[in-house]
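Heads up: the structure comes next, in structure tokens.
A single protein chain has been omitted; all remaining protein chains appear in their positions.
Every chain is named by a letter (A, B, C, D and E) in the order it is written, and numbering of its residues begins at 1.
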Amino acid sequence: MRPSQRQQNELRPIRITRNFTCHAEGSVLIEMGNTRVLCTASVEESLPPFLRGKGQGWVTAEYGMLPRSTHTRSAREAAKGKQTGRTQEIQRLIGRSLRAVTDLVALGERQITLDCDVIQADGGTRCASITGAWIALHDACEGLVKDGKIATNPLRDHVAAISVGIFEGAQVLDLDYPEDSDCDTDMNVVMTGSGGLVEIQGTAEGEPFSRAQMDALVDLAEAGIRELIRRQKEAIGS
Amino acid sequence: MRPSQRQQNELRPIRITRNFTCHAEGSVLIEMGNTRVLCTASVEESLPPFLRGKGQGWVTAEYGMLPRSTHTRSAREAAKGKQTGRTQEIQRLIGRSLRAVTDLVALGERQITLDCDVIQADGGTRCASITGAWIALHDACEGLVKDGKIATNPLRDHVAAISVGIFEGAQVLDLDYPEDSDCDTDMNVVMTGSGGLVEIQGTAEGEPFSRAQMDALVDLAEAGIRELIRRQKEAIGS
Amino acid sequence: MRPSQRQQNELRPIRITRNFTCHAEGSVLIEMGNTRVLCTASVEESLPPFLRGKGQGWVTAEYGMLPRSTHTRSAREAAKGKQTGRTQEIQRLIGRSLRAVTDLVALGERQITLDCDVIQADGGTRCASITGAWIALHDACEGLVKDGKIATNPLRDHVAAISVGIFEGAQVLDLDYPEDSDCDTDMNVVMTGSGGLVEIQGTAEGEPFSRAQMDALVDLAEAGIRELIRRQKEAIGS
Amino acid sequence: MRPSQRQQNELRPIRITRNFTCHAEGSVLIEMGNTRVLCTASVEESLPPFLRGKGQGWVTAEYGMLPRSTHTRSAREAAKGKQTGRTQEIQRLIGRSLRAVTDLVALGERQITLDCDVIQADGGTRCASITGAWIALHDACEGLVKDGKIATNPLRDHVAAISVGIFEGAQVLDLDYPEDSDCDTDMNVVMTGSGGLVEIQGTAEGEPFSRAQMDALVDLAEAGIRELIRRQKEAIGS
Amino acid sequence: MRPSQRQQNELRPIRITRNFTCHAEGSVLIEMGNTRVLCTASVEESLPPFLRGKGQGWVTAEYGMLPRSTHTRSAREAAKGKQTGRTQEIQRLIGRSLRAVTDLVALGERQITLDCDVIQADGGTRCASITGAWIALHDACEGLVKDGKIATNPLRDHVAAISVGIFEGAQVLDLDYPEDSDCDTDMNVVMTGSGGLVEIQGTAEGEPFSRAQMDALVDLAEAGIRELIRRQKEAIGS
Partner (left out) sequence: MRPSQRQQNELRPIRITRNFTCHAEGSVLIEMGNTRVLCTASVEESLPPFLRGKGQGWVTAEYGMLPRSTHTRSAREAAKGKQTGRTQEIQRLIGRSLRAVTDLVALGERQITLDCDVIQADGGTRCASITGAWIALHDACEGLVKDGKIATNPLRDHVAAISVGIFEGAQVLDLDYPEDSDCDTDMNVVMTGSGGLVEIQGTAEGEPFSRAQMDALVDLAEAGIRELIRRQKEAIGS
């Protein structure tokens, strides 16, 4: 039995709030159970030097946790003067995942930065960030179309992510913190709307996992992501 | 006429949400118009080395702005690797203001850290942080009393803060961003429930200000703070 | 009775030495009792990128304390690799105060940096820095006029600063270290030659202060600053 | 056809040199074609503070590339003052992979640090690091047994890693730099001697990949890792 | 002819002011012509961790230049967040030179830090730092004897330093900035009162130098240092 009483293949309750803040070109609060992440998209009409003049745009991401989003307070990265390896790993993952479904040439010579800031953490923050950031990115792109800056939305597909893992011997979907901190295997899967895999990261925290377990976990993730993408479509009203 | 159509002595609409997040010992979302700051209080049963063994506790604060809380995106301090002078100035002010009404000996040998994170900025974030953080600190102290860790709440008084300034020749209360970025004089006043001044910081952005103007601004601030403290009392149900 | 036997409204002995060092365009050693600050003005015929092409110049300040300017040795900021929040707060204050009396357009597209380095500290270093830096800035501007780079001195007025506070119940002017480290309220006032207020920063270190106390402190400061500006005039021979 | 003329399922020539340097408790130069990584194991009879007194040891890793191990010179991380996100991601992966096959309790309260320094890079440096570091770790553990510090070697199994990917439409094993910089999908697989999966990280660099492609890639990797582990056994003479 | 009209073997005018500042246990302003360095000695009754419990003390040095001690303003190291290689090289040299004449066991388990801060630079600042710091160290040690903390002064000998070089083909003593920035060979010599060499650092800035030139330069330096040590003795009244 899962601590949250959920079925093995059951997602946590999802809530998506668009336009959560007023300044950003896209601003989405995504809640997966108690995990809450604010994803904003900021459009800048310029590019970092190494990308200029290549006839394409860029999509990048930054990730952060508020110091007391967690059970016990973590040190503020700005005060320590550097981002942890975990933070950098996550923000690189979010950026890669979104670029996989973006036509960077169609975006034009501009950059969109997705800031994913964890307001409250209960496991699965990187996956929620990807799922929510896609909507913020979508809204920012729609704005560019509406403003006549680009002809069509450069997003070619949806992308969403979910974690799966082996908790007390069972394969479970969408791990919350009690499961995440005590599981044997933890896997994050990023998939597009058309079912293509963009990223798969599986780690044995305790015992190594078998091919059969891996296959079952990916099946579980695929079903979860299909549901997440259905919710993204609902949220953007398509 | 003020851009927001408010009267000279009119505060913006205030909304205070306690228990906004679930992990912190105190967690308050304070909204002053479009300015929204999340203030959390974290209790740690230990002290930094230089404070140990002195028979007292400590109250400190950290401040941050989400990169896209502002009109245009600001660089993330954690990514730049350091906090700006402005950030440090503000968090020192918040800490001093709260310590001014806390009996540190009664708090015992523990530290409470107030994290004030700006979700959305529209002027007056440092003042909103102080006013909101007081409530989060109050809730954390009540928790310590409830848990039997201390006998009585070590908060001796309320403390709240408001900005005042000279905008287009008129003395106005609670400046929003359009006023703040275009005013001649900007003053932040921190006051206790019993009317004692804790901090006063006035700066001539353009022309120097006169003693008469200064007196009028402090009058305006005092009235505003009395209203803020009334709202704090309402929020904590006293 | 004050530890230094001074009257409540008595400044410490002031000594101003112009051309204390030979390379800087302005170089002033200011001594307020045992507090000694070297203020140099450096003219650079260029501007930081964000200020270029706006048809105006810039005045900025940096502040530092020699490690053993204090009673016990403080760590060298260059060795620690960062400036404290206090240092940044002070250098921002010095820069703002000087810009308040400078016609930046008349200065032309150049920058003047005021370095205020504390050789010996005995309280009131930020105020001495402002008072001394004004003279160094004046001398640098005179040099620009003499060299035919600008037509008239862009300084529109004097500016000086003094601390006041409540020490053992009495309002006192120009606190030295024994008073500063043991006072209830500490206030720094920055004022122009024509009596306009540029900055006022009052902090209750212990008990909050009342409006009446605040008014008395500002009166005390105004008288002190008038004397300081008389001494500035004397020093520059006007 | 692969640029190197290799078959799809063909590893590059492997060369393993034990005791490459003389001071470290384990020192292995591993060469996979032109990729050369020096892996040293350093035993320290102490633990970082957060691990003390838990009755177990720790295995950790650090990774670096010599500035001119690459085609064009990269900036030295020590001179820039920080490690890139990529470096941190890789060293976390190496550490996790090795801990997955180490009995940390049997290791006792000591730490072994694996330094993986790339002397020459031609793709696959993280995988070569894991495969080579396992041997260095093995040698260091054997030394501890020989010195009577622990009763048996705490390594419970082998661990090795290989990259696979989709290059010009074909699934290929052990990508070199020309393949790595131009492939569609890149996957790193870490597996134990008994065939358990420890880590799997697949990324679509261009088009998303299908489940069928993923399965074929993992098959390819498994065969490659079996060969690598055969070579590890040969190297340690078991 | 030297720019300063000095003879080849002529030192610049020397001025030594003891007790230049009031807080430090030793405080010496040393002037060699226009070069002015403030050397303070700070006694701390504790040692850095790696030196504790070894039955000896430590003498160390830090070096800094005020930003406008030079012809054109240099960036403040504290603001840049790190000390240059040159600064570190110099402070290591000062520390080594002073330790060479100090009986660290006789000093007892305490540390003396010599801060050498350049108020005005005109060449030869590192040599002036060593010569001046010796006097500050002497005064601090005398204080320890006077306070009964140690029985005898742990300084076993004098130490002083001078630069020599080849300027326009001639061997010259005590280079000032115009000579230093345009010489072919630059050598710093550190010598004790009894004529022992502590440090010799010669660098060909342009053409390499011959053994004969090197010998002549060391002769010149020895004579200069004997004079400096005579002045140290005069200064401390021995």
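Going forward, a contact is a pair of C-beta atoms (placed from the backbone, for glycine too) under 8 Å apart; a residue touches a chain by one contact, two chains touch by 3 or more.
Predicted model, so just to flag it, every value in this text is computed and none were measured.
Among the chains on display, the ones the left-out chain touches in the entire complex are D, E. Of the candidate positions E:21, E:125, E:192 or E:232, contact with the unshown chain belongs to E:192.
Screening E:49, E:85, E:148 or E:169 for touch with the missing chain picks out E:85.
Contact with the undisplayed chain is limited, among D:83, D:188 or D:201, to D:83.
If you put the missing chain back, the residues of chain D touching it would be 21-24, 27, 34, 36, 38, 40, 42, 44, 62, 64, 66-73, 76-79, 81-83, 87, 113, 115, 117, 119-121.
One chain of the complex is left out; on chain E, the residues touching it are 82, 85-86, 88-89, 91-92, 96, 100, 191-192, 194-204, 207-211, 214-215, 218, 222.
Criterion: only the chains that are shown with their structure count from here on.
Chains that touch both chain A and chain C are the following: B.
Work out the mean CA point of chain D and of chain E, and you get 51 Å between them. Shown for chain E are the residues that touch two or more other chains, namely 81-82.
Chain-to-chain contact here is organised linearly: an open path runs through the chains from one end to the other.
Across the assembly, chains come into contact as A-B, A-D, B-C, C-E.
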